Structure formats: structure tokens, C-alpha cells
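Note that this complex is displayed minus one protein chain, with the remaining chains in position.
Letters A, B and C mark the chains as written, and numbering starts fresh at 1 in each.
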């Protein structure tokens, strides 16, 4: 299946006058197929790579366990807050796995799992959420941008980075994650437009999990699908079943390939569902019913893949157990490591505001130093 | 010709899970016809209303003369700056004429002509541009919002006003004008999205005049047309020849009618051209060639209509002369009235910052009062 | 006179009540923002309003702050009184162009013809363990923008009264809600809410003779605590609660400082070019010959809001206030 290419930034047909003006109808954009693309449970699943799918499965199981562990840590007071991705693991994992080492991931505040699946130490991924310093790692080391809390603001960053890499002749693709709610922000619009005009090697993955906190998609947009937004930027738009990791992976990898080959950006909407509340602090019963949640639970990303792989003999009980054990081990380590009280030096407050401390900051640092010394003495 | 209706804000199909999920393909949006809609020079022109078209013609001639006079006023120092709409008069006039008395017009900084054509005294319309107070009229009296200089920021205002009117049960449509460059702003996106979700009675008219100051459309968007942006909001998008006043009027009036009937917003792209420089302060030769300008001059909105009407016997030499005379009379009056030195009271600086002057402002007003008195005495 | 025992109410409840009463009295009052409808807001301040007044009067908007405020401008142009909720301090930033270039200027540019009676509620400040972008004290931006009123309550009673006054104002009001006081309680009778105080009057919350602490919002309780503690050191501190940053009630402030001869301004916002700077500048101008010592400030450091685990070092606390009072040249 291919996505028809759209006219790129070079299209300047509209600066000649109407009498001579002819639209490039031969390159007219296709509307995205409003049926989410699926692989699992369809004949296309036959061609799945067993090795890759087992890896996906192991990561899904680990991701689910990671979610459970992180939520448990909020109850133990070890995390201040955790936005769960239970139900969305297929998107998170596929996003992490589709990238090459030199590529960049731009996660939103919800996407610690994608960062972890890309190889980031979970403790480093979670510093923000435990109330420690914001970014517990060097973004350049992992090519993972800091988690972005202000919604959609990370999208222009991804565009700028991808554009810079292309200008420098480097083979780098940026993959930016955003929620359905985030698509309403002006930054979403500006980022997609810049990406299309610059033909930047960037892929936008919208995880449409049905809600922006309590606000359902129907109050967020009147478009047939969020993928339809691609049309207005002149880039391909794709709709995919976000709980079908094989499908998400395929659509993503096609988009990444196109970006890498100079074919410009793609907008992908992955239809999924946030099974748990917005965060541990949220009460989802205020805005949605059990029936909806239950229906989505029956379309669980881990089970979908497990069912497919076992039915096809690509996964057996041992394989399942192995994945579970690995996940448990990860969880145990994470639990243990998160139980260690983090040690922060208050004097670090003044260290990185600027490359060089201003006089004012030096003064304030001295004041705090004196206060801390006095405390220690008393 | 009809525009197929799109699914409105009520479309909540995506909150049920994929297994049960079926897109409303029966209501799939149409891509806008990428050929600008035209009437003049086509068989459709036969059905034109002679009365209405003569009115349009008179307004076009007056609009062209208004543009010339305003530019002349910049040379005489009577206007600080003037962004000309020569070449765009069909859009400006059609926008003004399509509205009912109770409707609202939301002009951009360029659209004084639309305001004047709606009935605003040109001297009041031009206060901003002569360096006088910003809004020389009561917006509520004329239902013309203040000219908006920050690009696209007027669009959410139009949505909010239209929405408010609908909530109050009033029959009011808002028509908002914006440039091609303005479509890149986040506020454009947010406004269109709000309009669609709320099904607000608002019409967005993009005057694509080829440039945002020096930046051609090809650097502004990679979309096939700006009308295609409608798809991503779930509203109808239309492309129209912006120099064909009959076509612009028809497309606008259809959109206004739909909005009035509760059918929600429409995005219209009018393909036109800015014949003169961005403003009198701009040097257009730095970024575009004569050939392009000449080609567009051959597609002049005034001439297009004049040709059509005379060919069809709807307009004769007398009619033409009459329109010219009226335009000259308007220009003479405008010239004369703008020659009067405006009298501004410096103390007004403090009058309308708040309903009630703060203590600080009272103090500052006293200081200025004392300075002015001292000046007078010396 | 007999006093009726009333149950304690939280600031959150008082704010909710203020909106409810305003909506009941005036059909042009509309509440809008992210999650304000069905959910009742992430802090539940709008709880129940959608149910009572319908979703058209208390509306869950799309997630776009410039769009929200811009739409509110249009609604106000048509005669409504929008009450906009910004979900957190830092999430008001996308709306700054609408705020600065339209909300603040509309009355002035139309020479009074088109005032915009918009109330913009912004939960602000730290001390709740919030992660980045959830603890900013962004008042410096608002107070530096002529055309806006900037108001912030520090008590349950004021929360009600000031919010009513803000909604009733024909001018745009940035209504800053000290989020760590949302759950603070006081004896307050929702059935008999206090008379609505106008905007722009400061209040002496505690009288004293040695020096004046000038503060507002989340720092008021800290200052009152410091004033109590100061008694041990022999200082009798007066505490002024500004309640409104624009307009600023200079009369109350100057009268107090002239009386005490010493002043400290306390706020959570960064010190550098924060609201305290204006107060200090003005006090030294107006009270120059009454001052026994320079006017000092206790503020947040000049750093981005710190990680929650370090915020206690950043926020003005009792000790730091007392240390600063001690520097008011008592030996003179």
C-alpha cells in the first residue's frame, strides 16, 4: 500500500494569474483512508517478521509492566505524578523501535515509556515525574528531547532539528509524539506547516487516545479524522489502529523511510485509548463510563499481538513467560532504584540558569549557602 | 453548485473502540475543487442580476478610486502608511456587500476598503493609518471590528462573536478577512477549529494575493490550495477567482447563507493579486518581476466586470461615466476632509485605559496637564 | 449582635460559589476553558456549573489557549462576560498575544466604545509539588501590561468577593488564584457571602509598629506567620495584603510605611523585575524621609521555577523573612 505523494514546497503555481493558472490536479492529494489501517487479524499478518514481532511482544509486556510499576510508585510517594500509557503501549513501543540510532525522538509529557523503550534508563526518564530535576539525561546522548509538558510545543522543535540535520547533510529523522488534544494548539499547525514547506524529515505521530484529560475528541475537532489535517499542509496523512503494533510499526516505518529519502513529513493518527485515568491524580469516572473502557480493554494491544503470534505459532508459553519474567525483573530493579532517596544539592539551583552565573545569582547563592550552613549548625 | 456537508461537531464516532468503529464514510468531506470558481466570462454570467452587478461595478470603481486617493494621501503626508488593495477590490467589495445589517465584518489591517464599502465613513476608517486614534468609529454601531494588525488574531474574535450571537438566538453571521500569510499563524488554526467544533456562523475569507510582504505563497504553504485547509477542520472549503466579483459574491453568499441556517463555518480562498507594493513604504521590485504584475493587470477585477457587463448590455458609457463621477466626488471629499489637520487632545491618553482612572494614571495626567500648561504659557 | 456558627469553607468553594452566584444573577456570564465543564476543572473550581447552567454557559473548549481567549474577546464584543480559566500559570503563555495586543488594548483603541469585561482566572504559584510549568508566578507579565487589572485573593472571603468584583468589572481582569491556598479554610458562610469589595483596595491584615511586610496571595499566610514569630525577636510587624496589584492601593501601603519607617516586600515571583520592584521604587519615592532603612525584598530566586524537591529553598519562608527584617538597620 502506498500513499500518494503530494505537491511539495516547490509548488508555486498560484503566483501566475488565474487565466494561465492550472492546478496540478495530477498531483492532487488523496484523502486519508478513514478506515484505520490494520495488520493483526488480517491476512497481512502472514508476512510478519517473527523475530521482530517477538521483540515487539517482549517490549509490550515490559511496557505494560513499566506502566503498572510507575503507577505503583505514585502510591508509594516515589513519583509525584504519573500519566499512564496503559492501552497505548503499541504506539509507544513502535515509536521507539522504528528509529535508527542517529534519529531523534520528541516525546510529550506522557511518553516516558517511548523513551525507556528507546533505551533510556527508566530512572532517568522519571526524574521529572518524581519531582527531581526535569531532564535526568543528556538529550544529545540518547537523541531524546526533554519531555514536553506544554502541549504541542515540542513539534516545532522536531521540525527545526530535522531541518538542521538535513541542512548539515546528516541522515537524521525526527519523530514527534503528540496527543489528540495537542492537535488543537497553534504550535501543531505551525510545526506541520514549517515541516511541509521545508520538506523536513520529520514524522508526526498523534496518539488519539480519545481524551484530553476529560475532553472527548468530539469537543476537540469536527474533522472526520485527525489524519485529515495532513491535507491542509500538503503532506500525506495516515490513519492506523494504534493498538495494532504491527500496523503502527509499518505505517511509521514507511513514513520514516520517506522522510529519510527526502520525501518530507507525514502525519499519522493512531487510534487508541487511554485505559487509565489521565494521571493518578485524575478521576476518570467523572467523564466516561465503564462500558467504553471495557470495550477498549477487549482490544488490548498486548493481547492482540499475543493472540496473533500464538495462533501463528510464533510465540509459545515459554516465550510468554520469558517476556513476563524480563518485565518483572525490570520492575523489581526500577522499584528498588526508585526507593533510594534522591539526593539533590540545593546549590544546583543557581548552576545552570546561564553559562556564567550573573552577579545577582551569585548573591542569591551566597544567601542560600549561608542559610544551609546555619541550618546545619542548628 | 453545492458543497457537500461535512460531519459536524456531533461526530463522536471515534470514542468507540476500533472493532466496532466505522467512519462515517457516507459523509466524507469533499476535497475542494482546485480550479477557482468563476462566473465572469462563463455561461453562468448569463444569470447575473443586472441591478446587483451595476452596484458591484459602481463599488469597484469607487474602491479603485479610494485606493488611488489613499495612496496619494500618503505622499502628501496625510496618511502615515497605506496598504493598498488595488487588484483585490472584488474581494473587498463582495465581502462588504454580502452581509446583512446585523452581521459583523472582521477586517485585517489591509481591509479599510471593505469597511468603507460596508458604509463606514472613509475618514473614520483611516484614523489608524493617519496616525490618529486606532478605531475612529464605534465598532458596535457599524458591526465592523477594529482593523486587526496582528495577523490572524481577529479570526478567533469573529468565531467568539458569532458563537455568542448564536447562543443568544440572534441572526448574526461574522465574516472574517485574512491574508494568505496569515493562514500560517496559530490563531488561524485555533479559530477554524473552534468555529467547526462550535458550528459557529462564521465565514473565513482568505485573500490569497500571492504575497506576505515579500514572501511568496510557495514559501508559505505546501498545500495544493489554501482552501484544502478546510478538510482538516471538517468544514467546507472553496476556491474562487478573487478577481471575479460575481464568483466571489456567489461563493460568499452561499457560505453566509449556510452559516445563517446553522450549517456552520466555511473557508474560502480567493485567488487574487496585490498589484501595488505591500504598503507605500515597500519596494516590491526587490521580490517580484514586472511580468507577473502585468499578467495580473490583464486580469483586473474592475475591467473583468466592465467587459462582461458592457458585452451583455448591462452597462453603457453613461453608466461607466456615472460610476467614475461618483468615485471622483468621493475622492474629492475624502481629499478635502483628510486635509483638515486632526485635532487630538493629549489628555485623552489617560481617558480610556480603564473605565476608571487609576491613581497612577491620574498622577501622570496631572503631570502632562502641567507640562501642556507650561508650554502654552511659554 | 449574634454570630451564627458556620462551617469552614475552602477557597476553592468560595471561588466556585462566586462564579455560580454571578452566573445565576447575570445570564451574560459564561465560563469557558479546558476541562471546566464535565470535569469541573482540574482543581474542581468550576464543579457543578455545567450541570446547573448547561454546557453552553460552562464550556469545555478545544485545547488552545489563544483560541480560548480570542473567542472570549469576540464573545465580550457581543456583550457577554466571559470568565476564562487557564489551566495553569504557564499554560496562559500561548494566549499572551491575544492578551497583550487585544484584551489589554481594546477599550483604549476604541476610545471607550468597546470595553472587554473578561475575567481570566489563572491558578498560580508554587508550593504544591507541581512539576515544571505548574508553579510559575507569572504576575510580572500581567502587571507590566497597561489595560489589565491584576487581582489576587489570599483569603476565602476575598476569593469570593474579589472574583465577584472581577466578573462585574467592565475591564479585563487577570484573576490570579494562589493554588496552594485552594484548600485553605476559613469560617465563611456561603449563604451569606460578604459584601463584594471593589478592586484596588489593600488591607492591613495585622497592625504593627516596627516594620511593614507588604505581600499578596500565597505569601500572606507566610507573612502572618513570620509576624507572629517576629514577636519573639521584639519586632511588631504590620502586614499589608495588597489584594490588587493593578491598580495598586498606594495610600494604604504608604500610610503603613510612613508609620513604621521600614518595609519588606514579600512575594514568590522572581525578584528581578518582579512586582516587588515597583513597590520598592514607589515606596522609596513616596516615603523617602520616613525610611529608616532601605526597603528590602524577599522573593523567589531569579531562576526558572525549581524542581519540586527543591522548591522549599526557593519560596519565601518565615526564616528568610525574619533574616531580612533583621537587616533593616535596627541599630540606627
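Heads up, the rule we're going with is that contacts are C-beta pairs under 8 Å (C-beta built on N, C-alpha and C of every residue); 3 or more make two chains touch, one makes a residue touch a chain.
Being a predicted model, the structure only gives us computed values, none of them experimental.
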item	value
Contact residue for the chain not shown (choose from B:44, B:68 or B:349)	B:349
Contact with the hidden chain (one of A:71, A:88 or A:153)	A:153
Positions on chain B where the hidden chain makes contact	80-81, 127-134, 149-151, 181-182, 184-187, 212-215, 219-221, 282, 286-287, 342, 344, 346, 348-350, 353, 358, 360-361, 364, 368, 371
Where the missing chain touches chain C, by residue	66, 90, 93-94, 96-97, 100-101, 104-105, 108-109, 132-133, 140-141, 143-144, 146-147, 246, 270, 272-278, 280-281, 284-286, 288, 291, 293-297, 302-304
For chain A, residues in touch with the removed chain	133-135, 137-140, 145-146, 150, 153, 155-165, 167-168, 172, 174, 186-187, 189-191, 193-194, 197, 348, 351-355, 358-360
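One rule holds for everything that comes next: only the chains that are shown with their structure count from here on.
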item	value
Multi-chain contact sites of chain A, meaning residues that touch two or more partners	184-187, 219-221
For chain C, residues contacting two or more additional chains	61-62, 64, 66-67, 94
